[in-house]
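Yeah, one chain of the complex is gone here, protein chain that is, but the others are all in their spots.
Think of it as A, B and C in the order they're written, each chain with its own count starting at 1.
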Amino acid sequence: MITEKSLKETFKIDFYRWKTAITFIGKNCIATRGYFLEDLIENVNFADIIFLLLTGNLPSQKESKMLNAILVSLCDHSITPPSTQVARLTASTGSTLNASVAASLLAFGEKHAGAIEKAMRLFQNTIKLCETEEDIPSLAKKTIKEHLQNAKKIPGYGHRYHHKDPRAAKILKVAGKLECAGPHTQLAKEIEKTLHKTKKIHLNIDGANAAILSDLGFHWSAGTGIFMIGRLPGLIAHINEEKTQEKPFRKTLKLEEIQYYGKKPGKLRESKNLDETIQQYTKKYKKLKHPTAF
Amino acid sequence: MITEKSLKETFKIDFYRWKTAITFIGKNCIATRGYFLEDLIENVNFADIIFLLLTGNLPSQKESKMLNAILVSLCDHSITPPSTQVARLTASTGSTLNASVAASLLAFGEKHAGAIEKAMRLFQNTIKLCETEEDIPSLAKKTIKEHLQNAKKIPGYGHRYHHKDPRAAKILKVAGKLECAGPHTQLAKEIEKTLHKTKKIHLNIDGANAAILSDLGFHWSAGTGIFMIGRLPGLIAHINEEKTQEKPFRKTLKLEEIQYYGKKPGKLRESKNLDETIQQYTKKYKKLKHPTAF
Amino acid sequence: MITEKSLKETFKIDFYRWKTAITFIGKNCIATRGYFLEDLIENVNFADIIFLLLTGNLPSQKESKMLNAILVSLCDHSITPPSTQVARLTASTGSTLNASVAASLLAFGEKHAGAIEKAMRLFQNTIKLCETEEDIPSLAKKTIKEHLQNAKKIPGYGHRYHHKDPRAAKILKVAGKLECAGPHTQLAKEIEKTLHKTKKIHLNIDGANAAILSDLGFHWSAGTGIFMIGRLPGLIAHINEEKTQEKPFRKTLKLEEIQYYGKKPGKLRESKNLDETIQQYTKKYKKLKHPTAF
Partner (left out) sequence: MITEKSLKETFKIDFYRWKTAITFIGKNCIATRGYFLEDLIENVNFADIIFLLLTGNLPSQKESKMLNAILVSLCDHSITPPSTQVARLTASTGSTLNASVAASLLAFGEKHAGAIEKAMRLFQNTIKLCETEEDIPSLAKKTIKEHLQNAKKIPGYGHRYHHKDPRAAKILKVAGKLECAGPHTQLAKEIEKTLHKTKKIHLNIDGANAAILSDLGFHWSAGTGIFMIGRLPGLIAHINEEKTQEKPFRKTLKLEEIQYYGKKPGKLRESKNLDETIQQYTKKYKKLKHPTAF
């Protein structure tokens, strides 16, 4: 029988519009990374499926517990992050839950959410250089030295609200107990040892998670993804709280809280020849170097 | 010759994936709403193309000037709106310009950006009831009465930072001069007359623009679109200012500025039988009606 | 000692900028919904923290397993949903992971992602009317009748790609085994019984999850949030696949796949008096009712 499909195949008409190795969909059939979804529903937990989707493999029981703990550690940090402020400000304008979440995730810029990925890259690139475990302490010293020389911060250390991030110590303890701490975690701890001695700086939750995720086999480019997954429930809770507990479009700023430092306001003179007037203004104005224009 | 196209046509294989009446694209040919783009580039200004895209027609010269003035009036209101705060907070995390703009537009929720559309709908629905211009003053009174009875605010009146919005009076003057003020504008002014007498409330820029846009023939559902177009340049300026004048990920909030009113922190007791412990906690906890949970 | 804080308190200067009941942050201290985060990291899994954040309570072990299964069931449906297409198209332009996720979540509009919430609301509002469990079969019949009379689809039934959604049957089986199926689930099944007899339509995964989530005590307004949490890992996998396996800015559409049905392109005549020409065009044009303008 001649069908659309057979014709397309015979005449090599473009057939596939997309290709994917993630999930197979057939009629009444869904299989993700090679496992029927019915089986997954009955046998694995949510962190397992995250592991499966992002690495292609199911975790062992210990790896599963470890990823669960990491995701728990990321769940919320109250309204201090700009992303949570953005979530609530957006919700306060009457936007939907999903739009408010989307706005918030746009504030996961590299200066805010990038530390985990940067730390993973640093740890992974450093450990690649390492041939025996004995090398790790010296690699740690070398890493610190290089950053100091270039006046660069080492990602994953220090916290602007905490002196000693209570989550970092606990997640490292869990990693030890679950035998999930490998060379990347050892490196992270070695760096902390020196930084603490010289600068009283501790590993933060981003740095600790970055090290453990690297030992679990995650590629550094998955870092921001895992942070978003871990933080999403907290964002949803904040958006719901804003929508149900606060008045919409409440005044979040008074005029006196904004400092204006631009050009003193003046009048465009009314004139038959506006172009001339404007050019006059413009000329005068061009002498000032304007502080904020592109 | 048998081609993919001829085959598809012969055998009625799905051919079109999208359809549109906005722009025709052929090889080396672009025509928007029926006009070759080369012609438009040479002969019309940006507001004309906005008018053309949103209404299907090019404006007259007076209509063109009017729409230009409306768009100018919407350009910026400093950092007071939540959308501008969102733009800058997002930019402060190192996000790109377009991501920061997108976040900001997500805060154009109906409680913030919806007034122009709501006022347009109100004016348009009211004027539809109106058979002669003499009716307008009585329709205005009826409108106010209905809103008062239902304890509803009339959209487009009053401003949380200005007693008398300086943009509204000016845009109405321009509309008069350009002969663009029709029945919707008359209605808006009549409502203002009464509201000012009884409550000292003035028409704001949303209300004034809503009336004039209605007289220009825009459907009320275009209101938020025109607001976004008018405000976009200001948002871009703010994002650029944040990126070039401020330090990234600056601390925008101190811990003491956040009031915590939830459950007093306690310890999950360590226990062999965690489930029991948690249920214990949970039971006690369930008695409190939690203020923010879904 | 006079401090900023004491001064603010004495003189009642605005002190708190935000308030929240979700997480308490002190120096070196983080506690969510009343539990120290260190404790949570060590003792609960990721689904537990989702339960805690969205309901205010920790789940029992069975509830925890149930929520894990629900989240697994939502993880991915290949590229069929518009939200996944949006994720990949956005990623194909070189946008960051978080921006691509945000775009995707914006396509969780109520026509796509709304079914779970609508089904939860329907089930919850119906069960509220129910005094004894005997009532459920008759409430099911009444619900179907009302929808039929108003020619409205019942949310949570039928699927555009599957005749019998394989996830729905499995999640209901799991709910039975875990003793998490209550009156809402019974109602959902009763409705399915009749719909299947009369229309060969089955419960889909949205409907099944909506019923079980309602029995777990989630308010219907949490539905889209839970869908987003469950789907996020899949979206991240797709964005990563697009970025690593496909060429950026690949051509996803041929010109012949777009059907143009607007005004036939013509030339703006060159004229000293452009305004007149345009009005001429415009007049002619106004006679056509334009199909797409606002």
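To be clear about the criterion, a contact is a pair of C-beta atoms (placed from the backbone, for glycine too) under 8 Å apart; a residue touches a chain by one contact, two chains touch by 3 or more.
All values reported here derive from a predicted model rather than from experimental measurement.
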Mind giving the shown chains that are in contact with the missing chain? A, B, C
Please pick, from C:Leu52, C:Leu71, C:Ala102 or C:Ala140, the residue that touches the omitted chain in the full complex. C:Ala102
Absent-chain contact - pick from C:Lys19, C:Lys62 or C:His112: C:His112
Among the options C:Ile154, C:Ala188 or C:Ala237, the absent chain makes contact with C:Ala237
Tell me which stretches of chain A touch the chain missing from the display. 5, 15-27, 29, 31, 33-36, 39-40, 43-44, 54-61, 95-96, 98-99, 102-103, 106, 218-219, 221-222, 225, 253, 255-268, 270, 274-275, 278-279, 281-282, 285-286, 290-294
Can you list where chain B touches the absent chain? 17-25, 27-30, 32, 36-38, 40-42, 44-50, 53-54, 65, 67-69, 71-73, 75-80, 85, 88, 97-99, 101-103, 105-106, 108-109, 113, 161-167, 169-171, 173-174, 221-222, 224-225, 228-230, 232-234, 236-238, 240-241, 245, 252
In the complete complex, the non-displayed chain touches which residues of chain C? 2, 4, 7-8, 11, 13-14, 78-80, 82-83, 85-86, 89-95, 99-100, 102-103, 106-114, 160-161, 237, 240-241, 244-245, 248-249, 251-253, 255, 258, 260, 291-294
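Here is the rule we go by: only the chains that are shown with their structure count from here on.
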Based on Cα centres, what is the most central chain? C
Type of chain B:chain C copy interface by residue overlap (half), same or different: same
Between chain C and chain A, distance of the C-alpha-averaged centres to the nearest whole Å: 21
I'd like to verify one number: the distance from the centre of chain B to the centre of chain C, where each centre is the average of its C-alpha atoms, in whole angstrom. 23
Counting only residues that touch at least 2 other chains, which ones in chain B make the list? 95, 99, 102-103, 106, 253, 255, 258, 260, 291-294
